[in-house]
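Can you keep this structure in mind? I'll have questions shortly.
Omission of a single protein chain aside, the complex is shown with its protein chains in their original locations.
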Amino acid sequence: MDTKPFIQVQDLVYCYPDGTKALNGINLEVGLGEMMALIGQNGSGKTTLSKCLNGLFKPTEGDVIVDGLNSRDTSIVQMVKRVGYVFQNPDHQLFNNNCWDEIAYGPRNIELPEEEVKERVAEAAQVVGLDEGYFTEHPFFLSKGLRQRVAIASILALRPRVIIVDEPTTGQDKYQSIEIMNFLKGLNEEHGHTIIIITHDMPIVAAYAKRVVAMGTGRILADDAPDKVFSQPDVLAKTFLEPPQITQLAHRARLLGFDQGVLTVGEMKEEFDRLMPR
Amino acid sequence: MNKTLLGYVPDESPIYAIHPFVKLFFLLIVSLFPLFIQAPEWNLLIFFVVIILMAISKVNMSVMKIYVPVAISMGTIILISYTILGGIHPEFYEWFRVFGRPIYWERVRDALVVYCRILPMIATMVFFLSTSRERDIIVAMRSIKIPFVVTYVFAMALRSAGMVLEDFQIVRQAEQARGFTTAGKSLIFKIRQYVMYMIPLFALSLRRSEEFTNALVARGYAFTGEAAKVKRADFVLTHYKFGTSDIIMTTVILGLFIALLVFRFAFGSFGLDTSWITILFSPYK
Partner (left out) sequence: MEIIQLKDYSWTYLNTSGPALKEINLTINEGEFVGIIGPNGAGKTTLAYSMNGLIPGQYHGIKKGEVVVFGKEVEVHERGALQRKVGMVFSDPEAQFTAMTVEDELVFGMENIGMTIPEIRERLDWVTDLTELGPLLNKPPYELSGGQKQRVALGAVLAMSPDVLILDEPTSMLDPISRTRVFNVLEKTKKEKNNTVIVIEHSLERLVPLADRLILLHDGQVILDGPPREFFKEMALLVEKGIEAPGVISFFHQLIEEGYAQGELPLTVDEAAERLDEVFANLNKKA
């Protein structure tokens, strides 16, 4: 098998104009159809890495290769057709005064014929579950959840294979978080997009991510399935993150035999039933 | 390194020892000097003195390179508007012709005078902004007893400008992330698209202004009524002592200004007739 991964990051170093090193030698491979969480403290380099992946930032050293294209030699326009990035605050990316034009903004920028633009807008709106009735509404007045969906639809309209979503559940309550995560999961499982979520929400990571990449001070500290990453307290300590509360309890109950990779209350209960003295 | 309004100044700079009031005083008074000086060589002298002061204050001089193209284009525009676009003036001395337009000595001289007046004024402003942090400006204003509301509005404007600039960067990136590019497009297109930036920036500002007002109210700030009449203790001023060196510097600046006025009006110095430019270049000998 010689299929190269869709994204290859090789020895990536990125320095900001004022000299601070945000990324200090990143090596990463991302394939198609992955569901990945990028976690780490503020300042660990998660956002910087994401912006290197979609071409907004060019590497200071090292290479980022997406779909065979090296980001140094490729225009941002070509890069964003392959890697979409949804900003944390939908207000930063509302450029039009109605939702339809907003979703059409991307396809129009890449100069698609109007027929295809219409097709893509309809498709994207349908995938995010945006009712046609909202097409003429001004995005500013919609609820945060709807604005987020419009933002995601407008990225989907460019049909990138990889979608990076920055903090999808921050500020959302439980139902809203589940809704947006289920939707992203659907994008991943039914439509084959690679989804990378940047988040601090450990329970969400535990519940939805199939792969966790933990960053700290510009390096990757761990890259594995969630149960493996969360069962290594020393690795997590370096990222200054805490695993979900229930996982912490499992860690404390190690001597009782509890699996250290417990991620949910359900799993904890299963372990209890298994270990319970009779 | 500390960030000032226009750049960075290292911690060891002598500028921190000076009371912000003196910096403001320097800006206001020295900016007036060129108004009373016609002779270009004197204005150029002021310009170079200010540059030297900037270097002594350890301002990052490589940043000044940004201003060179600006200075050159500004000078060119002034020269062109005074000469080629300056109209027909038979009473002036015609030096030579360019594109059939007459170039007059008086016009060239006047262009030079204006340019040399503007240079030190801009330099003084750049010096002030490069060595002042936001807090310095506010302290300077409070120390001359400008009403609190004025200084606070000013401070809030500075704060908002900072927030808008941060947003602007993110908005630009968000646009690029949606495939937006100005490469190979017409100028009109570019201008129109830049106007579009306003929409998200405006939306963000609107949302923030509500929270900002709430925050002010939550800090006990009262705009009107009894609560507004409280005597404010300007705590920030406790950090800045107006010392002997400050007094000396203020006196020196004021003294120079008075001397300038005296020489200008009593003795006619700094005028064009005695200027080197007239002596060296005037065709009327």
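Labels for the chains are A and B, by order of writing; each one numbers its residues from 1.
Quick note on the criterion: a residue touches a chain if its C-beta (ideal position, glycine included) is under 8 Å from a C-beta of that chain, and two chains touch if they have at least 3 such contacts.
Computed from a predicted model, the values in this text were never measured in an experiment.
Asks: Which of these touches the unseen chain: B:I88, B:A233, B:A266 or B:L280?
Replies: Candidates B:I88, B:A233, B:A266 or B:L280; residue touching the omitted chain: B:A233.
Asks: Which of these touches the unseen chain: B:P69, B:G100 or B:G220?
Replies: B:G220
Asks: Which of B:K58, B:R133 or B:R264 sits in contact with the chain that's absent?
Replies: B:R133
Asks: What chain B residues would touch the chain not displayed?
Replies: Touching the missing chain: residues 3, 133-135, 138, 155-156, 158-159, 162-163, 166, 208, 211-222, 224-228, 230-236, 238.
Asks: With the missing chain put back, which residues of chain A would touch it? List them for me.
Replies: Looking at chain A, the ones touching the missing chain are residues 41-43, 144, 170-176, 200, 202-203, 240-242, 244-249, 252-253, 256, 264-265, 268-269, 272, 276-278.
The definition used in the following text is that only the chains that are shown with their structure count from here on.
Asks: In the complex of these two chains, what residues of chain B are touching chain A?
Replies: Touching chain A: residues 167, 170-171, 173-181, 183, 196, 199-200, 203-204, 207 of chain B.
Asks: Write out the stretch or stretches of chain A touching chain B in their complex.
Replies: Listed in rising order, the residues are 51, 54, 56, 75-77, 80-81, 84-85, 87, 89, 91-97, 105-106, 109-110, 140, 154-155, 158.
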